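For this view, one protein chain was removed and the others were kept in their places.
Coming up: subunit A.
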Amino acid sequence: MGFKENALKRSLWVFHFSGGSCNNCDIELLDCLTPRYDLERFGIELVGSIRHADIIAVTGIVNRQCKPRLEKIYKQASKPVFVVACGACPCTGGIFKNSYHTAGPLDEIIPVDAYIPGCPPKPEAIISAIVKLRNKLE
């Protein structure tokens, strides 16, 4: 395991990208950080800058307005970076699949490492995805 990978698995920092969501996934993601679930005890926290992030958590359908911005943000991220599709929307388009403004699903835009289905996924599901992702690094 290289130095980068070793450093990466210590504490994963998450950048949250909302690309046209209904807000529920975003709230459940934030909920993971509050006392009930408290992901911060594992060193996982939300960061404000993409350059600090190890994970990009994408919620929402990624509409045509957000798509170029997501591509830009993905290019700016320091690699390796993991992309997590959080919720039914980025996984498949969900209920908005046939909308004229959908540019997704996410994996047609940028490579995705983990999918969390659910509308919205429960915080437990989000935590389980992050744990699986981390274990994959071992």
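Quick notes
Basically, a residue touches a chain if its C-beta (ideal position, glycine included) is under 8 Å from a C-beta of that chain, and two chains touch if they have at least 3 such contacts; residues count from 1.
Following the convention adopted for this analysis, contacts and distances are computed from a predicted model.
The subunit not displayed here is recorded in UniProt as "NADH:ubiquinone oxidoreductase", chosen from "(2Fe-2S)-binding protein", "Ferredoxin", "Sarcosine oxidase subunit alpha" or "NADH:ubiquinone oxidoreductase".
For the chain missing from the display, the contacting residue among A:90, A:105 or A:120 is A:120, taking the whole complex into account.
Considering the whole complex, the residue from A:12, A:55 or A:73 that touches the absent chain is A:73. The chain not displayed touches subunit A at residues 16-28, 30-31, 34-36, 46-49, 60-61, 63-66, 68-69, 73, 94-96, 98-102, 119-120, 122.
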